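Incomplete set of chains, arranged as in the complex.
Letters A and B mark the chains in the order given here, with residues in each chain numbered from 1 onward.
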């Protein structure tokens, strides 16, 4: 069994934003030499997400507006008694998910036609990490 | 390490529907010969989901109505500027999730009493795939 571990760093300009990180994950897969296996990609911070959906700017806008509607910023969350102001971002992360697990087949991410891995940031403007872990042969 | 890759095809009669695909996944597990490992099952299209919940028709109805309430069809989504009309289905997929990872123990899916794997379709009436990837020994 082979394994590979890499950390990707992000520091977004906006508080809430979505970006396609597929090519960065593909480089880790290539470097790993794994032909058959599983690739875990997860946000390491609890106010960010990793998920798979279409790489389409209109949909990015829809997803951010939808997350905002489901868990609005600026409400009186109990979490704010700690001095934080990002209760909404923790709930948005629950909504959009922490991680994806992607099959590696014949040395490549085994994707459908429109699947792309995205980093969803809900409390950005600071450095945060995403973990890529690969196991297989 | 052993690995197995299979693609299941679905073409649903309705636009939105939920179906139990556990027995099809179990056949792949059996065929793989894996006794201890992990089984990834994921929708390969970004307007469909794979998730685990109760195999109960009333709950299927509740889940479809709930997803519709959370992300209604026919709204003016930014994604529709591409010519698509399925912005709701992309959001429903975020809500219900892309994938499940199930443990294989003693050659079988290691399930609680009511766990069943479901395919959730939110923009159907065309051929779509689900990936089953198994690794283990």
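Quick note on the criterion: contacts are C-beta pairs under 8 Å (C-beta built on N, C-alpha and C of every residue); 3 or more make two chains touch, one makes a residue touch a chain.
Just so it is clear, the model here is predicted, and its values are computed rather than measured.
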### Task
Tell me, please, the full copy count of this complex, given that what is shown in place amounts to 2 chains.
3
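In this section, only the chains that are shown with their structure count from here on.
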### Message
So the centre of each chain is just the mean of its C-alpha atoms; given that, what is the distance between subunit A and subunit B in Å?
### Response
20
### Message
Show me the residue ranges of subunit A that touch subunit B in the complex, using the header's touch definition.
### Response
1, 36-38, 51-54, 56-59, 61-63, 66, 70, 95-97, 100-103, 105, 110-115, 135-137
### Query
Which residues, counting only subunit B, touch subunit A once they are in their complex?
1, 3, 5, 38, 40, 42-46, 70-71, 77-82, 87, 90-91, 93-95, 97-99, 101, 128-129, 131, 133, 135
